[in-house]
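Structure, as structure tokens:
With one protein chain removed, the remaining protein chains of the complex are shown where they sit.
Lettered A, B, C and D in written order, each chain numbered from 1.
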Amino acid sequence: MYMAKVIGSIVSTQKDSALIGRKLMIVQPVDINKENVRCEEVAVDTVGAGIGEYVLIARGAGARIADSGDTPGKRSVSDCSIIGIIDRFDS
Amino acid sequence: MYMAKVIGSIVSTQKDSALIGRKLMIVQPVDINKENVRCEEVAVDTVGAGIGEYVLIARGAGARIADSGDTPGKRSVSDCSIIGIIDRFDS
Amino acid sequence: MYMAKVIGSIVSTQKDSALIGRKLMIVQPVDINKENVRCEEVAVDTVGAGIGEYVLIARGAGARIADSGDTPGKRSVSDCSIIGIIDRFDS
Amino acid sequence: MYMAKVIGSIVSTQKDSALIGRKLMIVQPVDINKENVRCEEVAVDTVGAGIGEYVLIARGAGARIADSGDTPGKRSVSDCSIIGIIDRFDS
Partner (left out) sequence: MYMAKVIGSIVSTQKDSALIGRKLMIVQPVDINKENVRCEEVAVDTVGAGIGEYVLIARGAGARIADSGDTPGKRSVSDCSIIGIIDRFDS
């Protein structure tokens, strides 16, 4: 998992049916000092995050399971999901 | 998931049977400013994207599930699929 | 798997239900000389590691299985878990 | 998936039983201009590719499914497989 800042969203009309109704957010990975690292990713929002918030991102099957929510096996094509809103980093 | 531009396609005669009839597109990952990032990838097109369009790419199992479409468990060897056409980035 | 140092933790109130009660640690990947490599990741702690300790990190399904512990199939959204505390590197 | 050139092979006597009888090829990832990108990988050849040919590579579960061929669930430890011979790039 990694830390990221929500910086935008994507509008897509023609898409896989599993994405219908999903919020597709553009997230910028950040380090512990909130500096940008790597390139932006696109993540399905599963927790109601807003632009400017710092979030926790899961990839791969973790992202898919988060996207399926409480319905195990529900079809998902997500490989990147917002799974938490970060209140605070402690170090 | 990440944003990319469709820049070409691949012709392959001798291939895994799961790729027969699939459109194999060359995609260039881009950032939020539509600048190129990283190297090209090859993605199975599941949404009818054309050269020059900006698209959303899923990797890993998400790519395979998108490639299998509405037939859960349908054999797929894709690790990278076009799962949406991007109309607009908002930030 | 890779070697990392535990350098902090994350507080998140609004999150996927599978993360409730989990300790989310910030880990800094290190090389064999304990020098920092790459950017920090966030890992679920499954072994009781403390700040400053060197740990072994698993990614992907390995991370999810470690997070599920002795309950196979227990829902987990982790893609990165601390699976061991490193006593010593030998080379 | 990515494009690569087959540049060599590996001989291994002591190995996982799932690799017995498999051709292990060294592949060099290339971009659309056939320039080298990243480092070499080792891929199981599932299509009869020869040294010097340009090929399509799948990673992860896609690679494993290609390696299992028409026997779903056949044990495979491959995370990287040659799944097609590239005749031509169009852009």
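To be clear about the criterion, a residue touches a chain if its C-beta (ideal position, glycine included) is under 8 Å from a C-beta of that chain, and two chains touch if they have at least 3 such contacts.
Since the structure is predicted, the reported quantities are computational estimates derived from the model, not experimental observations.
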* Hidden-chain contact residue, picked from the options C:Ile10, C:Ala63 or C:Val77 -> C:Ala63
* Residues of subunit D (touch criterion as defined above) contacting the omitted chain -> 7-19, 24, 26, 39-44, 51, 60-61, 63-64, 75-80
* Hidden partner chain, residues of subunit C it touches -> 1-3, 29, 31-32, 37-38, 46-48, 56, 58-63, 65-66, 70, 72, 81, 83-91
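Throughout what follows, only the chains that are shown with their structure count from here on.
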* Averaging only over C-alpha atoms, locate the centres of subunit A and subunit D and give their separation in whole Å. => 31
* Please list all residues of subunit B that touch 2 or more other chains. => 60-61, 63
